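Note that this complex is displayed minus one protein chain, with the remaining chains in position.
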Amino acid sequence: GKEKASQMLSDGTAFDHIVFAENLLSFMGLNRLEEGEEEQQNGGAVDGYLPQDAWQRVAQWSQCCFKTAPTFHYMMGSFHTEPPPPKQKVE
Amino acid sequence: TSQVLKGLENLTEEQVYQKTAEVLQYFLVRDQKKIPIRRADIMKHVVKDYRNIYPEIIKRTARTLDQVFGLKLVEIDTKNHTYILINKLEEPEGMTSSSGPANLKSGLLFVVLGLIFMKGGFVRENLIWNLLKKLHVDIGQKHNDFGDVKKLITEEFVRQRYLEYVKIPHTEPVEHEFCWGQRADVEVSKVKILELMAQLHKDRPESWSQQYKEAHSALSTSSQATSSSQR
């Protein structure tokens, strides 16, 4: 693995994670702040606002990469059913 | 296998059928959390007195999972005997909306696995945290969608075997790096990841020649691995 990584660098096809982040932010629908519109928070970590559904977009878009099996969820049978309180009437 | 045959002789078809149904139910229940299922646990909780015909039961379970649910039972770790379920049916184009909202965590998983793959298989922990910070996911803070992100990535994804979190030797203080876990190897398509990366960068998959080669060679080995359960 390590050799492969260095091989790739010399290959000229290195993957730039900064570019990746930039493109992903655009895809997520980042509202970039106008210059001087707002003070940057936390020393420049925030350069705009992501919409509520930003990660939903990524998840939906990348779903085709995953062959994840759907899971079965249920309520009935997940706990011990105690017998109902005894009835008064006698047969 | 002669032992299996002998075991089968002493059981009715109905008993074997019933046991198979129980094992299948066990797989579906345990898959809820996506943590690989250990053979030892299947033995202890379900198979019990039927252990001598276990190979037959697991064969039938795999067949029913395939024929009824379109799922494939894969032994991801042949040494420790752990299994996962993967989907044999592709998500058809345009049908995604009808299968409900996508699992948000898979979006995060895509970013992390994608980065590792594109960087050649191993990525230092700090690089991932930096990337996520640029994406407004700060591991020091509780995230709206993901909660405790560091825990999710270093614990949950690791337990599920999407990721491996390994110490880098001779580092002081200790540093860690990530690589793909055994589940990711069979459940996640490198070819598709590369395609999406290309789409995102408005480029062609072939322009990352090493990754392209890797993705397309992995395609042939992974199909071998899953069909023979021998890696």
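Lettered A and B in written order, each chain numbered from 1.
Keep in mind that, in the parts below, a contact is a pair of C-beta atoms (placed from the backbone, for glycine too) under 8 Å apart; a residue touches a chain by one contact, two chains touch by 3 or more.
Simple rule for what comes next: contacts and distances are computed from a predicted model.
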{"item": "Protein name, per the UniProt record, of whichever chain is missing from view (\"D-2-hydroxyglutarate dehydrogenase, mitochondrial\", \"AP-1 complex subunit gamma\", \"Protein YIPF\" or \"Non-structural maintenance of chromosomes element 1 homolog\")", "value": "\"Non-structural maintenance of chromosomes element 1 homolog\""}
{"item": "Contact residue for the chain not shown (choose from B:L5, B:A40 or B:L89)", "value": "B:L89"}
{"item": "Residue touching the undisplayed chain, where the options are B:Q32, B:N80, B:T171 or B:S217", "value": "B:Q32"}
{"item": "Residues of chain A in contact with the chain not shown", "value": "70-81, 84, 87"}
{"item": "Residues from chain B at the interface with the omitted partner, ascending", "value": "17, 21-22, 24-26, 29-30, 32-33, 45-46, 64, 67-70, 87, 89, 92, 94-95, 98-100"}
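Operating definition for what follows: only the chains that are shown with their structure count from here on.
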{"item": "Separation of chain A from chain B, taking each centre as the mean of its C-alpha atoms, in whole Å", "value": "17"}
{"item": "Contact set on chain B toward chain A in their complex", "value": "28-29, 31-32, 34, 69, 71, 84-88, 90-91, 96, 99, 101-111, 114-115, 118-122, 127, 130-131, 133-136, 138, 145-146, 179, 186-189, 192-193, 196-197, 200-201, 207-211, 214"}
{"item": "Chain A residues touching chain B - in the complex, by the definition given at the top", "value": "1-2, 4-8, 11, 13, 15, 17-25, 27-28, 45-46, 50, 54-73"}
